[in-house]
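In this view, the complex is presented without one of its protein chains, the others remaining in place.
This part shows chain A:
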Amino acid sequence: MTGRARGVGGSVLRPDGLAKAGGTFVYAGDLSAPGMLHARTLRSPHPRARIRRVDTAAALRIPGVAAVVTAVDVPGVATYGLIVADQPVFAATETRYAGEPVAAVAAVDAPTARRALAAVEVEYEPLPPLVDPEVAAGPGAEPLHPDGNVFREITLRHGDPDAVGPVVVEDSYLVGMQDQAFLAPEAALVVPAADGGVDMWLATQWLHSDREQIAACLGLPEELVRLELAGVGGAFGGREDVTLQVHGALLARATGTPVRIAYDRVESFLGHPHRHPARMWFRHTATEAGDLVSVHARIIMDGGAYASSSPAVIANAVTHAAGPYRVPNARLDGLVVRTNNPPCGAMRGFGVPQVTIGHEAQMDRLADRLRMDPVGLRVRNALQPGDVLPTGQVLGPPLPAREAIEAVAARPLPAALTAASPVTARPGGRGAHADLARVRRGVGYALAYKNLLFSEGFDDSSTARARLELDADGRPVATIHSACAEVGQGFVTVAGQIARTELGVDEVVLRPADTGVGSAGSTSASRQTWMSGGAVRGACVAVVDRLLARVARRLGLPPEVVEAPRRALVITGGEIVGAETGTRLTLAEALAEGPVEAEHTFHHRRTTALDAHGQGDPHVAFAAAAHRAVVDVDLDLGLVRVVSMALAQDCGTVLNPLSLRGQVEGGTAQGLGLAVMEELVTVDGVVTNPTLHDYLLPTTADVPALDFVALTYPQPDAPYGVKGVGETPTCTATAAVLAAVRAAVGRDLRRVPVRPGDLVDLADPVDPLGGAPYLGNKAAWGQPGEMERG
């Protein structure tokens, strides 16, 4: 293919695909260095305990053990964190969650390191854990941390907060703790450097944020902490926080030896923050005709022991709580609380999947009450550009929310399950125990919107460098340098496409992502194609400008043309052509006198913080999506089979149709997982299922084909008109599957993941909410009757 065919808009294949399929692509856990040590982490078994004593002497006496580090060995700042540095590198005097690191060991091999962990003596005084976020936020609750127990409270008031319509629906909903469960557990290789710094190769989402936190904890200037991205085996938000980085660096510096630090699957489950569990109460009111009058909601999220990105997640939850609907009056309260549960932070969708489960269940309930079609109700209320959001932010174009729900509703429905269907099509699959007469089909819809990029006034940017030169054979080659973390999403593909389009070359080399170039920001928030794509494009445009100016000078064109050479010269088909003169110069000729290089830092438009009433202009942009799910449910055994999923999504300009499809199919599968199988279960703060045996991920037997419709209206302020696409489908998939199951069984289902006990007539049914309404019946927010007065 030519540079043009492999530019933006084409289904260009991954440049790393052959190495990945061939088994030669190097992931963080595959790295080694001569003489390297193997490091493992000791974790607290108690969700809350005082640490009386830590004695490493016995561990250090084991032959082959090189070093044991604990809290006393942290030379710099003792804590780290994405937004607030509230998490100790190692627990010193107190542990706040089961799984919190207490020590780390480096030894000649991994089995020796594990034996050494067992020999570290830690004397704990267990304390009663505080695991209920409503109790932890309530008056009289004991502070679990010097920063207190409330990470953030948001009180959003919009329009007339007391306005109510004649039709009222109200209920509470519960969302379990989902894990990112990326397939490659955390790993890094740390090499101590002669200059007193460290070089680190690791799997992460945000190199520069990691560097800032590592350097602070090591007490080193940032330039002595050099990070390079190793192969990343998935992320989904779970690698945005620091986990093993500081531990590995401390051991490498303590021993003067390269250290490989890695987690196994159990540690991975305990080691990174999860998706926030949520308890949500919603009251929607509408006119008899079906126009929303108000939405009242209270959302409590359990942030676990440390802040991670909790303050930003709750803002997303609150500002999206009413969904992509015109809601003139809103009273939306959010609270994210510190408990002794595992820390929660970023996961694909970032607070929006939780509230989508709530607002979409409410829309179905409202449609039922109004005897309206659930699609029709959504269409009637769907946001249009120019509408005012509950934050007061005016919605800019485009947001095809209405088109999205109409598009999925128009897709053909799958064939009915019959005796002739393959046995694998039945709920329970090959177990073949489903009695067809007891299988019910349900269809459910969900519509949502999700913010793109970072919010609330964060001055976000991405920097990239581009260089155009001749290779040894005299052919033009472009080199792109960005610190954007490729975690599987396909930035490496898109960066090459952008460079080919802008520079008109075929050969593009992507340098490894490292801290030798400015920050690209995080691979999260659906932001890298827009932000780092924008940076790469900007750098390439600057390279072209410089090259054309050089050519203009060489051709003796007047100074005003040299100043603005694009007026007179264009790059096309590997040549620089004078627009009027017809002069032609090949790129190779233009580059003969040397390379051209440029750097560009891309910023998105400025946003603002939320004021005391949750009002502002907090989000850069949004994308909408709608899912329709069809399920079959075995009424006897409570087993669910997802028969089909249809998705219509607002994608902006599509840079790579193949990559887009991969993102939306993967995002749908993760949403399906939260609906029917994925939950990290805790009992008194202890995770009871931190293995892939017990934490169930969707398999080939669970995920149906995706009937996908891309809605492609260019985003005006984004490079090429792109929108991020990774998160939006995850927001709607869970809610759609839940709606379909609800339709199949004819019950109010208020919890995800749905459990068999929610679907069958157990002799002793368990109310997952423990009595409704969920919020306000405990300490945090007073009694239910006080909600209206709030």
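Basically, a contact is a pair of C-beta atoms (placed from the backbone, for glycine too) under 8 Å apart; a residue touches a chain by one contact, two chains touch by 3 or more; residues count from 1.
In this section, contacts and distances are computed from a predicted model.
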Choosing from "4-hydroxybenzoyl-CoA reductase subunit gamma", "Cell division protein FtsX", "Electron transfer flavoprotein subunit beta" or "Phosphoribosylformylglycinamidine synthase subunit PurL", the absent chain's UniProt record names it "4-hydroxybenzoyl-CoA reductase subunit gamma"
By the document's definition of touch, the residue of A:M280, A:A404, A:L706 or A:A736 touching the omitted chain is A:L706
Absent-chain contact - pick from A:L37, A:L144 or A:V232: A:V232
For the chain left out of this view, which of A:T93, A:T287, A:T424 or A:T688 touches it? A:T424
Which one touches the absent chain: A:A49, A:V89, A:L251 or A:V487? A:V487
Those residues of chain A which, in the complete complex, touch the missing chain: 13-14, 16-27, 29-30, 111, 181-185, 231-236, 264-265, 422, 424, 430, 487-490, 658-659, 661-662, 665-670, 691-693, 697-701, 703, 705-706
